[in-house]
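Note that one protein chain of the assembly has been removed; the remaining protein chains are unaltered in position.
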Amino acid sequence: MHNNTTYSPKAFDIKKITSTKSFSAFTAALLAIFLGIVFGFIVMFAASPANAASGFLMLLSGGFRRLGDVFYFATPILMTGLAVGFAFKMGLFNIGASGQYTMGMYFALYVGFMWDMPDSIHWVACVIAGMIGGMLWGFIPGIFKALLNVNEVITSIMFNYIGMYLVDMLIQGNGTMYVATKTRTAYLPASAQIPSLGIKNSNVNVSIYIAIVLAIILQIVLRKTIFGYELQATGYNRHASTYAGMNGKKNIIVTMMIAGAAAGLGGAFAILAPSTIAGSSMTYEPINIIAANGFNGIAVALLGNSSPIGIIFSAIFISHIQRGGTLASLYGYKPEIIDIVIAVIIYFSAFSMLMNAALARFIKKRRKHESDNPDANRESTSDAEVNTVSGPDSEVSTPDSDVITPDSEATTPDSDVSTPVSDASGDSVQNDTKEGE
Amino acid sequence: MKRLFAFLLAVMLVCTMFAGCGNAKGGKGDGYEIALITDKGNIDDKSFNQGSWEGVVAFAEENKITHKYYKPEEASDAGYLAAIDLAVEGGAKVVVTPGFLFEVPIFEAQTRYPDVKFILLDGAPHNSDYSVFETKENVASIMYSEEESGYLAGYAAVKDGMTKLGFMGGMAVPAVRAFGYGYLQGAEDAAKELGLADGSVSVIYHYTGNFEENDTNKATAKTMYQQGTEVIFACGGAVGKSVMAAASEAGKKVIGVDVDQRYDSETVITSATKGLKASVYQVLEAIYKTNKWSDYAGKTTYFSAANNGVGLPTEVIGDPNGNAFDRFDKFTKEEYDAIFAKLVDGSVDPIREIDIADPDGNATAEELVNGLKLQKVTVTVR
Partner (left out) sequence: MEDYIIEMLNITKEFPGIVANDNITLRLKRGEIHALLGENGAGKSTLMSVLFGLYQAEKGEIRKNGQTVNIKNPNDANALGIGMVHQHFKLVENFTVLENIILGVEPCKFGFLQKKKAREKVMELSEQYGLKVNPDDVIEKITVGMQQRVEILKMLFRDNEILIFDEPTAVLTPQEIDELMDIMRGFAKEGKSILFITHKLNEIMAVADRCTVLWKGKCIGTVNIKDTTKEELSRMMVGRDVNFSVDKEEAKPGDVVLSVRNLTVPSRTHKKNAVNNVSFDVRAGEIVCIAGIDGNGQTELVSAITGLEKASGGTITLCGKDITKANIRTRSKTGMSHIPEDRQKHGLILDYTLEQNLVLQRYWEPEFQNHGFIKREPIRAYADKLIGQYDVRSGQGPETIVRSMSGGNQQKAIIAREIDKKHELLVAVQPTRGLDVGAIEYIHKQIVADRDAGKGILLVSLELDEVMNVSDRILVMYEGEIVGELDPDKTDVQELGLYMSGAKRNLAKENEHAQ
């Protein structure tokens, strides 16, 4: 037992803070955002050096002038972010948030147009209908994955298209909902619109509260319930969850339904938003385009490290940058340039995984230098060594079982196998052992 | 780390690519006096956005006025209104809004910004439930005499030697009807000039009932081509794409609508266009130079051949020496100029509206023949 050394108080502190996962995820996200901002600035500078500083300042701070809109536009991507992130916790890549979002829109629209209900509950019924629509569209890939082991990425991508074309077709075929001369849906009755928060010139409505509450509920589900325990266990290590006798199939289906419900709610929140213009509303135009908010959800989830609470902040952050970007166009930037800047920032933000690994390596290196312990030195190089050893043979892997268990000091980065980054983490070692058998 | 470095390098490359694209004119202090709000598409949509933006650019650059376009954050009435808010905040004195999607937002904005002038193309401000139509003194609602544009198209087709024509409108809304009626009248007049016998030109006249690109529309167009139709005037937004697809399969021709659609398909011989660029230019000129804003303010103005508001395309974009009439067999620029002059001087004045029994505006063949006094042209409605 070589690992039971006592730590000096200082080393212990650093370790304690940096080794908490949420800390490293948070730092990584900040680092990612920072890098994104730097590159965003470079793009703006390249486009128009004279206005870059003031324009960029507006891009960063402009959102504060339009808080209502920041929250308004954050709502749908918060929900699709939850749809992606929650499934991700179980190791499922729900790329079908777009389809679920569109189905949510349709169900909400249908109830909004076709059902006559008392004013006070009409919008609630629409929202619930949207949730059911999305849930249905998450349930099907879930069933396919659980019972037939069809990769959920394939199914849900296909269901993006099926959902989109289906909804377009259903809407065009419905005379009450669709106004053919305008090639879009009619204005929703006021009773079906979500109550506004009454902020001037903004559509922000109570759905942002609902979205935040739902995120908190999902966080509680993940952290405090047996279901969340099983779900994350499956996400981290499918084999171990099988070993522990968890019902993987049921959990996959339930997770996909919850994810779908979140995306469906996002669609409902988006389409049921009130309008600043009396009598007007959002409209759906069936033009065979997959809802972009579903994919934005992936960026939101990645930036939020798939944690529901993190997703609240990342959705608001992305919306903030977008609103600021719109204002920054006042400084002479074409909307397309601003789009590029925002895309660069979001794109970089999605690299928080990479940052996470880089950060962990950096901290590790620092500690290696601090430490005089030759043991620790040797073992901290082990990761790199072992990676090259993905040999086909059985015997080399036997020493691995020693290697995987370096010193207790090692702050191991995030475990998501799907990112290329994890090459550097212990996972690859696991693969080696597996191959060796 | 290596991967990160490679990525940074890629970003640098992208940056340098965009280095030339900056708009170096002035900061926020100066503001942008003429603003255009795009509708759902991009600025280079080869349609309303692009056509009207060209008018803005042409005028503003000649007169050194700052100008800029804004993209709404959201394609909704509220989103358009917010974009107008932004444009006004950005110093806009004149806001150009292309398309009927802006009717409701402009209705709101005209009250909110009484000092800002709005040019609403192809629409008239009204509230969301159509109960109030009001065009205030700071708004110019611009409409187009579609019948003249359609007339030129029909005239050109028959003059070019075609006798079996087709018309595919979206829905029987006023603008589409006007295009169709003009088309029939133009064909009639051309046949007369050519001295053709009565009934020697046949037209299949059809409303698709939607503005979509879909298989039904394509199949309809295909059937029409198979029945011998030589050219179809596709007059209904995305319906045109279906018709073009059918035409390229059948090796037949299409006449485009609204904007010059020759760039969309080789099959498009010409287009019955609305003079977006010209009309925007003229209204801006009235505001800034000739002080004739009152000619447009507070009402709907129809742009016709007389003020270059409609016509067939006479230029090829990006090719100053290009011949916009190269896809015709016989019809020439000279013939076009002659008939255009007649529209300008009023010696030819196509009928815009006729009485239709059907409440939805779907005309019967008889109504068309009688209402438009057709002799040379026979009409089949399908």
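Letters A and B mark the chains in the order given here, with residues in each chain numbered from 1 onward.
Going forward, a residue touches a chain if its C-beta (ideal position, glycine included) is under 8 Å from a C-beta of that chain, and two chains touch if they have at least 3 such contacts.
No experiment lies behind these values; they were computed from the predicted model shown.
The missing chain, though absent from the view, touches A when the full complex is examined.
The omitted chain makes contact with just one of the residues A:30, A:53, A:179 or A:240: A:240. Of the candidate positions A:61, A:149, A:201 or A:225, contact with the hidden chain is made by A:225. By the touch rule set out above, chain A reaches the unshown chain at residues 1-4, 7, 15-16, 19, 21, 224-227, 229, 232-233, 236-237, 239-247, 378-379, 381-382, 385-386, 389, 391-396, 398-412, 415, 426, 429-430, 433-434, 437.
One rule holds in what follows: only the chains that are shown with their structure count from here on.
Mean C-alpha position of chain A lies 42 Å from that of chain B.
Residues 1, 3-4, 8, 11-12, 14-16, 18-19, 21-28, 32, 40, 68-71, 73-78, 81-82, 85-86, 89-90, 100-101, 104-105, 108, 127-129, 170-171, 173, 209-212, 237-238 of chain B are the ones that touch chain A when the two sit in their complex. Residues 39, 42-43, 46-51, 54, 69, 73, 172, 180-183, 187, 201, 203, 275-283, 285, 322-323, 326-327, 329-335, 337, 340, 344, 354, 358, 420 of chain A are the ones touching chain B in the complex.
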